[in-house]
Every structure is written in structure tokens, then in C-alpha cells.
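With one protein chain withheld, the remaining protein chains of the complex are depicted in position.
Then we have chain A:
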Amino acid sequence: MNLIQYLSTIGRLWNSYDGSSISRFISLSGSHISNRNLHVEDAENLVSRYVKSPLDDVINAHLRTLYYMHESPPNFSDAYKCQMACVQAVVKLLQELKEENWCLPIMYVTCMDLRLLALKCETLDQGAKRGHLMEKAAECLMSCFRICAGDSRTEVKDTKRIGMLHLVNQMFKVYFRINKLHLCKPLIRAIDSLSFKDQFPISQQITYKYFVGRKAMYDSDYKTSDEYLSFAFNHCPTKYWKNKRLILIYLVPVKMLLGHMPLKETMEKFKVPQFYELATALKQGNVRNFDEVMQKYEAFFIDTGIYIIVEKLKIIAYRNLFKKVYLILQTHQIDLQNFLNALQFVGEEDITMDETHCIVANLIAEGKLKGYISYQHNKLVVSKQTSPFPNLSAIAGN
């Protein structure tokens, strides 16, 4: 395919309002990109002959991006700038095509490519300010988003608002990477207020729920997090094993905090044995083992950003340990010294009586233990009527 064929194809597709076919021709992962005939720095004259405005600017920018990407060595930073121009041209295109949304696929691919290029540039250039290009890219996506969100008068079948979720997902990806989660909030609100939010393509919904679930996890809103991540995990097709695993990495700690321990088979299936080992330690109330597992998989937990969540599980280990003490002693007035001994037995050698008090107190405060401490007698008095250690899943969410 030479340049003229390429351009005339696009021109024809444009005339037949075939947005998704056009999008394939301007995607940076399309089949045409390695075609050397298209690597022309400046083809404006040709482009303007075959492609009508406002698409011509998009194609120009796209060809220039291709040109820079195939320079040797590839000039990604200039390619990024051209892709930026490309998205800006798309913005214009969206503005001009009022009350139509067949062109949205063009926006999808250009926006995604922009984000990917920004990412590429940042991984290549260590010296640059981290997150700077990404943020710039997000600003660019925001200008698309505004146009889509503003298109509220058009009928539902033609509205550009149907493109919002894709953009939101792209921006989520940027914001999560540059640690600016607070910027997600207005986006979530915008999506939640849509009347047709359940009619978005399922793939976009899954991505959206995954990110919102993760955000809720960081906000310590475990119930919401569980709900969103479970939706994502359950709807994600089995063939996307990698994505399912990714969802699971965040879903499992949340579930554990809520008292649901993971199954060995599931963990093995998705190659996350870390959680099963953790769960075993928790079930046994083996604090030492828990610490060892934490130590062993520290890098994994830190890299995935769940270390701070996972370490909160320790209180469950304490709960199970104390429950065992209670079951052994079979009394409603437990000397706290017994707990201290148990803690020392499982490896917390330097623990003090005050700390033991504190741990018990935390369990009581979180509702995981029903009772009170008599400081004078140094005893824990537990409830006689109900089980002093209620099911974790029953008290979840406090």
C-alpha cells in the first residue's frame, strides 16, 4: 500500500462514516505503521488532496508521528508531540461534527496512543520530571472529555457522552501512575450521574470498576471496593487471565480484611500464592508466620501498592490467636498474662503488657471481640451470652 492508496482509503471511509475502520488506520498499533511508504515527514499537500477537513489535520499529525517513531533511533519525544497535535486535531473534529458520534473510535485510538507514547517517553527518559508528560497527556484527554461530557442535548443514540467512559479510563490509568488519585473524584462523579452508565461496553465498565475499586481500597472503603472489584473480576472474561489476576491482587486483600479467606486452588490458578500463605498464617493465628510471609513477599506487596493494606491483616492474626487462648481456657475472665504469653510464644518477644492491652483494645474497638478489660485485675472479661469472637464477615465494614 502506498501513501496515495492509504490516503484515498481513508478518504473513502470518511465519506461512508466508518469511524471504527478509520480508527484502525490511525492507530499506532495498526498494521500499516511499519509500512515504509507512509513514513513521510511532510505530506500535507497529498493529504489535503485525498482527505477532507477536519480529518486532514488528524492524518497529517498521525503521519508525522509515524515518521518520528521510525526514525533511527526512534524519536519518541517528537512523536509524542505530534500525537498530542493529533489529539488536538481530533478535538476540533469532534467539535465540528455536531450531533454525531460515529467518529468516537477515532478519539479512542488517538487518546490511548497518546497515553502510551507519554508512558514510553517517560520510561526512556529518566532525567525528565516524572509524570510530567503523563500529566500533559491527561490534560489533552481532558479537553476531549469536556466535549463529550458537554454533548448532553443530543439524543442518547447519537450522543458523544457515550465516549466519556473510555476517556475516564484512560485518565484513571494516568492518575494512578502518577499518584494523583484525588483527580479521579470528579470523573467518578461525572460517570455515576449518567443515566445510561450501565449501557457502556462491558470492557470499559470492567476497567472503570477496577480503578474505582482500587481507589476505594486506598480510601479504606472496603465494602465499596469489594463490590466494584468483584464486579470487575466476575465479568472479566476468562481468556484475559492477566487482567483477572490484576483484579484479584486487589480484590483478595480487601476480601481478607472483610473476613473472607481465599481458596488455595484459586490462588494457584492465578499464580498469587502469597495470599494463600498469608491466609494460612492468619487462620492459625500464627503471628510469626504472618511476619515471615510479609517479609518474604515484601517486594511484591510494595510493588503492587498493597503493602499498607496487607499489613492491616495482622489484627486478624491476633484475633485468631486470642480466640485460641479463649477456647483453651474456656473461661469468661481471661488473665491478660495468658495473651501476653501467647504473643511471646508466636514470636512477639519484645511485647509489653501495655501493648497486649492495646491489641485487645483494638479488637474490642473494631467489634472483633466482645468484652472489656478490668485494669485493676488485669483481666479480660468476655461476653457470656454471645460468642465473644463473632464471625469476621458478620462484622465487616466497621
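The definition used in the following text is that contacts are C-beta pairs under 8 Å (C-beta built on N, C-alpha and C of every residue); 3 or more make two chains touch, one makes a residue touch a chain; residues count from 1.
Operating definition for what follows: contacts and distances are computed from a predicted model.
> UniProt names the one chain left off this complex as which of "Ypt/Rab-type GTPase Ypt7p", "PCI domain-containing protein", "Trafficking protein particle complex subunit" or "Replication factor C subunit 4"?
"PCI domain-containing protein"
> I'm checking contacts with the chain that's been left out. Which of A:Glu41, A:Glu71, A:Glu268 or A:Asp303 qualifies?
Of the listed residues, the one touching the omitted chain is A:Asp303.
> Applying the definition given at the start, please give the residues of chain A touching the unseen chain.
Per the touch rule, chain A residues meeting the hidden chain are 179, 181, 218, 302-303, 305, 307-308, 311-312, 314-315, 352, 354-355, 357-362, 364-365, 372-375, 381.
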